[in-house]
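As you look at this complex, bear in mind that one protein chain is not there, while each of the others sits in place.
Our next item is subunit A:
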């Protein structure tokens, strides 16, 4: 168990910087998820924590000690890889036992630990099998078992679920979450899937181009994104963005009307964000944003329908409640209530506040 601190952590590959001096504190027992688009430096950061990648600058502290120069094995950290990387020439039991390679436990104790771990992960009947005879989900469990068996200071996961199908992914998400609750060990988890981030994290770290954009709880990030990127990254479908202008305390958007909004003090061009679930099809009176547009596509999901609209120049997604499926080509009205608009500076893309 340990607190992990990143202080101005830098990674350079030759002349190119992959990680630009990031600061982050991961509390003991916390489940932290790094999200961001491909190539933003998530894996690199994780690998620096693991000790698989040299640190080019800054400090990495585990349990209060600077570990920059320590070998992976001296950091007592376990890692689960995207490809599982379980050894094909060993049985499941041997694979799990490999996590205890450096442990000084007796043979019998090791065996006991392996069996316990197998039981927790539902692998107890498969301990003598080889990886070739396992399903993808089972292999992933073996990889987790190998990490778990040794009671590490922290678990590192690098996109562990990306090779599984959607259903298995949902199941493994829950299992990892339960495992965390059970063991209480610090977990650092990398993914580019914002659903994984939202559902599992205590704390989400949004990265982009080697920088941390925002750190916060899932609700934090959803409710108060600091910029356009985070706003669009968190939440599915992505937040709609339309251009607007604030002048003299009034918001004007091409093809839409806004009224009764408590606007932040700002003058000039803005981006107005509204989540598809807050942009509802139908006529409404009252304050907020209302507009009408042409239906370009519909995605009926059963409980609701996603309606793609052309709103002036902008493309937006709105939701129609219940089983209403508007005709393609028809014109529908949409409405978003007060408090559901996110305003961003059009140039800096930084958040201005909600209205």
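As a working rule, a contact is a pair of C-beta atoms (placed from the backbone, for glycine too) under 8 Å apart; a residue touches a chain by one contact, two chains touch by 3 or more; residues count from 1.
Just so it is clear, contacts and distances are computed from a predicted model.
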Quiz item: Of the candidate names "Formate dehydrogenase subunit gamma", "3-oxoacyl-[acyl-carrier-protein] reductase", "Sugar ABC transporter permease" or "Ring-1,2-phenylacetyl-CoA epoxidase subunit PaaB", which one corresponds to the UniProt protein name of the undepicted chain?
Solution: "Sugar ABC transporter permease"
Exercise. Would you indicate which residue among A:59, A:83, A:217 or A:259 is in contact with the undisplayed chain?
Key: A:83
Quiz item: Per the definition of touch given earlier, which of A:108, A:132, A:166 or A:301 contacts the omitted chain?
Solution: A:132
Quiz item: Thinking of the whole complex, not just what is shown, which of A:16, A:102 or A:330 touches the missing chain?
Solution: A:102
Quiz item: Residues on subunit A that touch the omitted chain in the whole complex?
Solution: 50-52, 71-73, 77-79, 81-89, 98-99, 101-102, 130-132, 134-137, 139, 146, 150, 163-164
